[in-house]
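Only one protein chain is missing from this complex, and each of the others stays in its spot.
Chain lettering (A, B and C) follows the sequence in which the chains are written, and residue indices restart at 1 in each chain.
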Amino acid sequence: MAGYSTEKDQLLRRLRRVEGQIRGLQRMVDTDTYCIDTLTQVSAATKALQSVALNLLDAHLTHCVHDAIAGGGAEADAKVAEASQAIARLMRA
Amino acid sequence: MAGYSTEKDQLLRRLRRVEGQIRGLQRMVDTDTYCIDTLTQVSAATKALQSVALNLLDAHLTHCVHDAIAGGGAEADAKVAEASQAIARLMRA
Amino acid sequence: MAGYSTEKDQLLRRLRRVEGQIRGLQRMVDTDTYCIDTLTQVSAATKALQSVALNLLDAHLTHCVHDAIAGGGAEADAKVAEASQAIARLMRA
Partner (left out) sequence: MAGYSTEKDQLLRRLRRVEGQIRGLQRMVDTDTYCIDTLTQVSAATKALQSVALNLLDAHLTHCVHDAIAGGGAEADAKVAEASQAIARLMRA
């Protein structure tokens, strides 16, 4: 079980929508759509992906990090450090 | 013709790779892959999309904005303003 | 006590360095420094600020969120939700 397991359907729907946006981008490029309109679609797809990231992160904190801390022990610190590193990667993406 | 027309094949290849990353993400979510590993893949896909954005923007400046300015007239200012707005959207994505 | 209290000196040093970068930017603008060089300094100051943000966030998860969860009760969920919202604000900054 992953932290996001109860929200799997919603996450998959969002990811399929992002996939649709990326395929839409391929059609736009293939038909020489004006650069700025293509860029607007890239911004929309990026925003949708970041929204998926925030969902995953929230589920991770709510479940995995929560359970590690509630369970006590050394694993809690490792989980928090790992989450911080993931946040750093997202902010620098 | 769009500003990126001479780089269409390369852009399409990159976008197909991003599509593959998004489908990979769907498989990861579907098989309950650990949140942090899923997030790492989201960061990679976001980075790939932003790299496509930078390519499109560079092509737009090199061709569309360049030609509007070289052609003179009022269109040049409009093109620059439009490019600035697209950059703002990308930075806030 | 805030979550970052044991790292206060380091945070204050980093923030004073960012302040120096912002004052440096004022001098650059005041002396008509070339736009691109000024922009490079803006990027550096932004990166330094985001690094402060990651520090604060890590301290918050390590101390405040950790203690709320370890203490049990309803406060834990509120703390995680609040942290997720702060991360969302940082990613959209």
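Things to note:
Everything below uses one rule, namely that a contact is a pair of C-beta atoms (placed from the backbone, for glycine too) under 8 Å apart; a residue touches a chain by one contact, two chains touch by 3 or more.
Just so it is clear, the structure is predicted and the values come from calculations on it, not from any experiment.
Taking the full assembly into account, the omitted chain touches B, C. Between the chain not shown and the residues B:L12, B:A44 or B:I69, the one that touches is B:I69. Contact between chain B and the unshown chain involves residues 50, 53-54, 57-58, 61-62, 65-66, 69-70, 72, 76-77, 80-81, 83-84, 87-88, 90-92.
The set of chain C residues touching the chain not shown comprises 1-5, 8, 11-12, 15-16, 18-19, 22-23, 25-26, 29-30, 32-36, 38-40, 42-43, 45-47, 49-50, 52-53, 56-57, 59-60, 64, 82-83, 86, 89-90, 93.
The working rule: only the chains that are shown with their structure count from here on.
To overlay chain B on chain C by their CA atoms, one rotates by 180 degrees, a value rounded to a multiple of 5. Over half of the residue numbers found at the chain A and chain B interface occur in both copies, marking it as a same-residue contact.
Computed from the mean C-alpha positions, the centre of chain A lies at a distance of 22 Å from the centre of chain C. The distance from the centre of chain A to the centre of chain B, with each centre set as the mean of the Cα atoms, comes to 18 Å. Within chain C, contacts with two or more other chains are made by residues 92.
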